[in-house]
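Every protein chain but one is kept in place in this view of the complex.
Letters A, B and C mark the chains as written, and numbering starts fresh at 1 in each.
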């Protein structure tokens, strides 16, 4: 009877131990505010960068010929480590399904698959490069707040301007398709405009001011049309710029007013004090902590 | 006698029926706020996209060789459908002339003509691609309001900045013509600058930062002048951007203040007061809180 | 005796006539607010455009071969007309020296000289293209005010931002010279970087995102450096854009406050009324014409 109690006790203790271990691991793997968590993230980033470099090197014929086998070994080792890391992540987190279906969860999985896939499908090992997306975790290690604020402003500006950007892109695409078709008729296959899709490709190359020069108009009329859409492309780049600038300035302002809770003077009602003020700038009454009235959101 | 009455009655009923049918059809074809109208628009857009794709495929030699006849048949079927649609539009709408001379009316007609024209003039079937303009109807199906507001801001900003943009384009064109002539004298036909128009084309390619490289300066002096106009082109792209950004922010503000609550004077009806006003700027009557008449949102 | 008086009288009358003629001519030639002045300007512009087109056509070998002589005749006729016009301008204007040394005076002269010069120096007839600058007179015919205001804003913005633009250009030029020298060492003559000046030319082509492709890096290190300055060039185009946008918005504001004389309420001192107001928005007092107090400049 005593043995059973002891085993039970042992198992119980063990379970607690494992639970504690899991909690500790979770903090190390998922957070970066502890020294060990930080160390883990840095090692992870270096490994990612390293494995991306290995893939790049492996794609260079001369390098592959000389140390290709060695790179292959490294690739498998790193993939093994990442697989282990992925399993640990799934095991330690409270809600594995939520993690596995999250953006980073999918990326973590996708970063591991290509190596295994390469056994079945030659060439797919180069997809490992998707691991580079994992590098975005870098913002977690750097002073988080500032970068989060910065990328928040960018994301808000993008979101707010999406309707205008869509209208803009629709117009661009319409122009590009029509110009492409006309150029196909004008220049024809003998000048490199072998089909309408190729002509549209040329129109995109031109209107975005990329200008490879692999295809370029040779007839006077084609050159005139090309000139027109070049100037068009050159001038209308102003449109997305204007949109984003405007939205970004609005997003910035929103964030600022959001960060600065408004200080309200109970004596005269003045609200336009700046954050550090102790006395009302209108009536000179002392501003109490109570005066701070959080502003209603939009 | 009874028969005549019955016939009359029948015809009358029929006419009402046709009238009702027309009304119903009109709602389906022209509006997109009913389920069937929405369905009609979606089918229309898919058909347009499909027919544009067919034209594109038809222009690829390899595709044309293998399934060219099949594509031709599709083209005729789609054109037939669009012709029917056009006739229905003309028939169902109240004022056919107004529709036929409107922007969309002309586009709807032009989108149909090239196929018929191709019987007379080879190659003109590629003009069918103009159908892509009809795709702009897509904004009708998507949540209309937001996109209308977005494109309104864009259009207003464009309109307001047209004087500045024209001055800007005049200056660019003048620079481009003069630089073109000089480059023709400096580089000459042996370096690809075969005539002044070609040199002007090169100058446009350069100042807009497209840079095909089909023509590029080979003499030192030519390269110096090219460098100057490249830097010029690189720097003055800031000008249209600045113009559009400014006008867009003004247009946005205009729209916002327009949407915002208008202060309405109950005494004279003036609505154009600014938010802080206490007296009507037209008649001097006191503006009460009640005067504020919130504008219906969108 | 009577004859002398008559001659004197005749001469006097004649002089008056000539004087009147001169005045009338001056109005026609220099102003564009009379119908005949307007007509003169339009004919002038068409002639300029025509002569520029003639020069362009003359530079195309095929055209020159077939109708070169005919174009030469036209060129001489137009130059004759422009010479006559220039002389008339000098004669009719009050202060000929001031006109002759003004921007437009010099352009008018320079637009005439190349044809005469071509008798001495072959090829110089193409400089006639400078005539295109005279096209800038077009803003005189179009609704003047708006375009003047528009170009004023542009010019003020340019002037105000010149210090920042110069600093910016200095930095760009320094980068371009250093990168050019390094690329010459790295890539060397065998990859097209034949000398430091050529390398600098390449660096300018790259940093301004023109990218002809006549010279392009072939070594890995060269491609890395090229990538860095491409991204740099791509990102720092934001700098002149930011500068111009800011200055343009300031210039616009300045012009607006300048155009809108401030309305001052003599009863309460409020100055912040908008142009159309008849009553003070603060105290409701009637605003008299007298209330308008022109604002001091800056």
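As a convention for this text, a contact is a pair of C-beta atoms (placed from the backbone, for glycine too) under 8 Å apart; a residue touches a chain by one contact, two chains touch by 3 or more.
On a predicted model such as this, the values are computed, not experimentally measured, just so you know.
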Selected residue (touches chain absent from view) among A:30, A:86 or A:201
A:201
Out of A:67, A:100, A:132 or A:254, only one touches the absent chain, namely A:132
Contact partner of the left-out chain, one of A:115, A:223 or A:241
A:241
Hidden partner sits against chain A at residues 52, 55-56, 59-61, 123, 126-127, 129-130, 132-133, 135-136, 138-139, 146-147, 149-151, 153-154, 157, 165, 168-169, 172, 197-198, 200-201, 204-205, 207-214, 233, 237, 240-245, 247-249, 252, 273-274, 276-286
Across the whole complex, list the residues on chain B that are touched by the chain not included here.
209-213, 241, 245
Please give every residue of chain C in contact with the chain that is not shown.
163-164, 166-168, 170, 174, 177-178, 180-181, 184-185, 189, 194-197, 200, 206, 209-213, 216, 220, 223-224, 226-227, 230-231, 233-235, 237-239, 241-243, 245-246, 249
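Definition applied: only the chains that are shown with their structure count from here on.
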Of all chain pairs, the one with the highest number of C-beta contacts is B-C
Hey, how far is the Cα centre of chain A from the one of chain B, in Å?
33
So how far apart, in whole Å, are chain A and chain C when each is placed at the average of its C-alpha atoms?
45
Provide the list of chain C residues touching at least two other chains, using ranges where the numbers run on.
209-213, 241, 245
